[in-house]
Every structure is written in structure tokens, then in C-alpha cells.
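Okay, handing you the structure first.
All protein chains but one are shown in place.
Going by the order they are written in, the chains are A and B; count residues from 1 in each one.
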Amino acid sequence: MHPLRHPRNALVIGVAFVIIAAVYWAVPYFGGWHLDYAGVTMLAALGIAMALMAYVLIAGSPSE
Amino acid sequence: MATTAPALTPAASGYRSGLYEWLTTTDHKKIGILYVTNSFIFFFLGGLLALGVRTELAQPGLQYLADENLYNELFTMHGTVMIFLFIIPMLVGFGNYVVPLQIGAPDMAFPRINALSFWMLPLAGILLFTGFVTGGAAAAGWTSYSPLAQDRPLGSVGPGQDLWIVGLLLIGTSSILGSINFLVTIFKMRAPGMTLFRMPILVWTVLVTSVLVLMATPVLTSALVMLFIDRNYGGSFFDPANGGNAVLWQNVFWFYSHPAVYIMVLPAMGMISEILPVFSRKPLFGYKAFVFATAGIGALGFSVWAHHMFTTGSVYLPFFSLMTFLIAVPTGVKMFNWIFTLFRGKLTFATPLLFALGFLSMFLIGGINGAFSAAVPVDFALHDTYWVVAHLHYVLFGGSVFGVFAGVYFWFPKMTGRMLGEGLGKVQFVLMFIGFNLTFFPMHALGLAGMPRRIADYASDAGWNELNLAATVGGFLIAASVLPFLWNVFVSLRSGKPAGDDPWEGNTLEWATSSPPPPYNFDHLPEIRSERPVFDLRHGRAGSGH
Partner (left out) sequence: MTSDSHALTTTEHSPVAGLAHDASGGISNPILGMLLFITSEVMFFAGLFAAYFASRAAAAPWPPAEFEHTLEPFSLVFPATVMLVISSVTCQIGVNAIRRDDRAGFIRAIGLTLILGIVFLLIQVYDYGLLYSEGLTVAAGPYGTTYYTLTGFHGAHVFGGVIMLAVILYRGMAGQFSSRHHDAVEATSIYWHFVDVVWIGLYTTLYWLR
């Protein structure tokens, strides 16, 4: 199957955003700068939402 | 697939129907036209508000305003109306009309929700404007920062700001429902043979835009409800005097509003990407690269929001500066896609192409001055000056609005069965192009010279007088350019040249049916083996085969 058809591959986009959220948390936390909790929360939630959306769109598409 | 249906009404009367039909329709084509028409009405209203702003700024000293707060209402409502009631719904309207046709579908996935999404807009517009007659419209800028947006002395006392909040909540809901509609339609209702990588680029850009709307708009919803609670229930979210945090508003607001700027431009880029290949008689250069660049812009667009907040002191500067510079990369890729589509093409300089070329040049300028702003020290100097006003108008007007007009001239024949006049179209283009540059180019210099945004008046010895006057003249020239457009539409609807199915020798499926299409869209679909099925049909050969 084409990689874009495997529903599990769709989770990559969600993982990408969770990684960005983790970086966005870790660098200020270990670097001693001001931590933006709001931004971390929104980016992490975005990862969850993106993963869910991508999964249902790919898994829910008719195969051709 | 029915070949003939003699009992059905002929295609030409598909759009010329009674008022009741227009009020109750669930046909995506009519709803698309409703969206476009409603959006143009708000474009003119927003433009009048802009003329109000420019008239006041033409010369130092207050010209006609007795109350500077009214000036704040003018620029607040101008921004709000242009963003939420003009450009976003306008692009949704084109998407609504064109996307189901381009994928060979009979309608959108949820036609009644489609109608609901539309009708929420005029209602929201009325709510927003009602502020003017109930003690003052919203006046805290379209960005509505606290504590100015709070309900307290020296803030936004009175219902105008609350009406603004509620209006935007309605518009946001309309958008989110629309994005769900587009996503289900695109993923579930494509004609056989149309794989994802054979979809027209406009469909791809609408897809990515819908993802952005789906993910980002609810965050604006949450910010708006929190502001409403602050204002009306003694909440402590954003008001420092109440234990709240003003920067928190900016964070949550910009988490939506930065992706919003891509929502405002990606479909216009999609329209340009349909138009350039047709008028260069060449396929879009680098289809797959373009698709990945669009997806990349969408994804990166979520990680740059705090570049609007560099000067707050609460932002992790290197992260956002880096991400902002990174976004220039996929955008640059697209620029090359478009330029190489034109290169060695057989160009026809019809009005859609002129506006598309206008888009390319003006968006390029907007992208470049944006790249300057991505550098933190530069932004520290230029934040909240007219440099930013120049940037946003070059990308939104020079970009999106020119893209919209390109789309209007391109798809008007399909929607109405008539061609728009080329002569009047070229007059509009020239006037609008000159007026636009005369208005906004001087703002680069004004910003560099230190003129702040959102001021009703300025000192006569600041050195800003001539450029402001030039900008005002340009503004009135833009207003004037609208007149040949309106005249063109009026005359063409009555007696424009009949368009036929495919007046431009187009590439995509909407040109494989009548103009306007029958209510069910297609009597017969050509075979789909590439992203240019109608081109393939016309030239009787197998497609590019991907």
C-alpha cells in the first residue's frame, strides 16, 4: 500500500507536533528561561488533535 | 451516470431562480455565490472604513473626527471586517463553488450544514456593526489586547466589544463547520480515478486551509469566551488589575491568528496555481513539490505565533525567529513553481493572468519585508509601526485580494455563463495596481521613520506629511478602481459574451460541464488519469500518469 494510505503513518504528523511541544518545553526549562506553559499546552494538544484527524481521514477514506 | 434527462430544467436556469430558492438553497454552487456576494459587500464596507482612516491621516491635525475613539473604532472594524467577513469567507465561497466540481462530486458532503455556515455570516456582520449604534463599536484593534479590551475605565466599556466577541464566535463556528464539510468532501467524494495526487492544486490548498481552520479556530473561540467571562462575570484571565495576565491573551489569540494568515492566503495561492497553467499553456511546474510546500507551510504556521509578541519580553525569541525564517523556504519553493510555470509558456495576457502576475509580484514584496521582520532586532525597531501595516497589506491585498480578483475573472464565466469584459477588467487592474502601491509602498518608509500604527493624528514636524498624503490619494484610487469592476459585473450579467463550457481551455473538471453547471453538476465525467483531465480529454492522450 502507498505509505500515505497506511493509517498508522498518519500519526507521524501528530508525533511531529508533540516533539515540537517537548522541545518548546525543554529548552527554556533546562536553559533557565521563562517557560510558556500556554504554548506548550496548545502545541501538545495540537499533536493529539492532528494525529486523530490524520488517522481518521486516512483510515476513513475509501481505498482505490 | 445519466446522459440525458429531458424532464429536468435546462442548465442555464440553474442559477437564475427566485428569492425563495436563494434563501433556502443547499446547492454548493448557489451557496458559493452567496458567500462571494456577501463577502464583496463586506469588502466595500471595510473599504469605506479604510477611507475613513486614510482621510483622517491625510494631513496632520484632526481632519473631521471630533473623537479619537471613533478613529479606534474605524481601524478596529476595518481589520475585523476585512479578515473575518471578507477575505476568509470569500475564499471559502470560491472553495465551495469550485472544489466539488473539480473533484467530480455532485455537492459538498453536508449541504444543509453548508447553508447554515453561510447564513451565520450576515447575522454576525449585523451584530458587529450594531456596535456603532449602541454606544460605540469595538475599538480595541482587531487584536483586542487586554486591558484595553476589558470592561473598565480607559478600556472598552459598553456593548460594542461584547457584540464583537459574539459576532466572531458565530463566524468561527461557521468556519469550523465549513472546514469539516470540506475535509469530508475532499476525502470521501472524489470521482473514481482521482487519487490524492491527481487533485487540482486548488483542492489541495483548500484541504490544508481546512486543517488549519479546524485546528486553530477553536483556540480563538476559547480566547473569545475567556475575554467574555473577564468582561461580564468578573473573570481573571487577562486583566492584570484582577490577577490576570495580559500576555496570556496575546499567546492564545496569536496561536489562532497566525495560522489565520495562511487561511487567508493559501486558497488564493491555489487559485493562482489553477490560472497560471491555463494562461501559460503549461502544467504547473513541480506539482508534488507544491503540495508538500503547502503542507509544510500549514504545519510550520503553527509554530511561529509568538513572532507577533517579540517585544513583550515573555517570548522564547530564537525559537520563533528560526521558525519564521523557515517558513520562507516552502513559500520560496512555491514562488519558483509559479515562475517556472510561466517560463517559456505561451502566455495569454487576459485579465485573470494580469491579476495573477500582480499577485506574484506583490506577494513577493510582502514576503521579503516579512523576512526582515523575522529578525528579532529588526522587529524590536519596527513592531507596531507602519512597516507592519505595509507588510500585512502587501501579503493580504497584494496577495490574497489580487488572487481573489484573478479568480473572479477566471470563474465568473463558469458561474454565470457570461464573460466579464476584458477592457474594463484591464482598467480595473491598472487602477487597482497603481492605487495599491501608492497607498502601501510609502508605508515602508513611514515605518522606518518611526510612525506608529493606530494613531489618529501625528505631529506636523515629524516628516510624515507627504507620504501620508500620497497613501490617502492611493486609497481613493483603489476605491475608484472598484467602479469599473462593478460596472463590468452589471453589464456582463445582462449582456456579456456567452461563455460556453470552456472559454479558457481549462485543465480541470469544472470546465467539462456547462456554464453554469446543472444542479447535479455533471452529465458525464471524462476519464481521470492526471491532474489535468480536461486537458487530457481535449488532446486525446494519456495523462502525465501519476
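Following the convention adopted for this analysis, a residue touches a chain if its C-beta (ideal position, glycine included) is under 8 Å from a C-beta of that chain, and two chains touch if they have at least 3 such contacts.
Source: prediction; values computed, not measured.
Visitor: In the intact complex, which of the depicted chains does the undisplayed chain touch?
Guide: So, taking every chain into account, the missing one touches A, B.
Visitor: Taking the full complex into account, find the residue in B:Gln150, B:Thr209 or B:Asn251 that is in contact with the omitted chain.
Guide: Looking across B:Gln150, B:Thr209 or B:Asn251, the contact with the absent chain belongs to B:Asn251.
Visitor: From the listed residues B:Ile33, B:Ala50, B:Met82 or B:Ala109, report the one that touches the chain absent from this view.
Guide: Within the whole complex, the residue contacting the unshown chain is B:Ala109.
Visitor: Residue by residue, what part of chain B touches the chain that was omitted?
Guide: 109-110, 176, 179-181, 183-184, 187-188, 214-223, 225-226, 229-230, 233-237, 242-245, 248, 251-252, 255
Visitor: If the missing chain were put back, which residues of chain A would it touch?
Guide: 1, 5, 7, 35-42, 45-46, 48-50, 52-53, 56-57, 59-63
The definition used in the following text is that only the chains that are shown with their structure count from here on.
Visitor: Can you give the whole-Å distance between the Cα centres of chain A and chain B?
Guide: From the centre of chain A to the centre of chain B is 27 Å.
Visitor: State the interface residues of chain B toward chain A in the complex, per the touch definition above.
Guide: Those in contact with chain A are residues 183, 187-188, 192, 195-196, 211, 214-215, 219, 248, 251-252, 255, 299, 302-303, 305-306, 314-316, 319.
Visitor: Applying the document's contact rule, which stretches of chain A touch chain B when the two form their complex?
Guide: 4, 13, 16-17, 20, 23-24, 27-28, 33-34, 36, 38-39, 42-43, 46, 49-50, 53, 57, 60-62, 64
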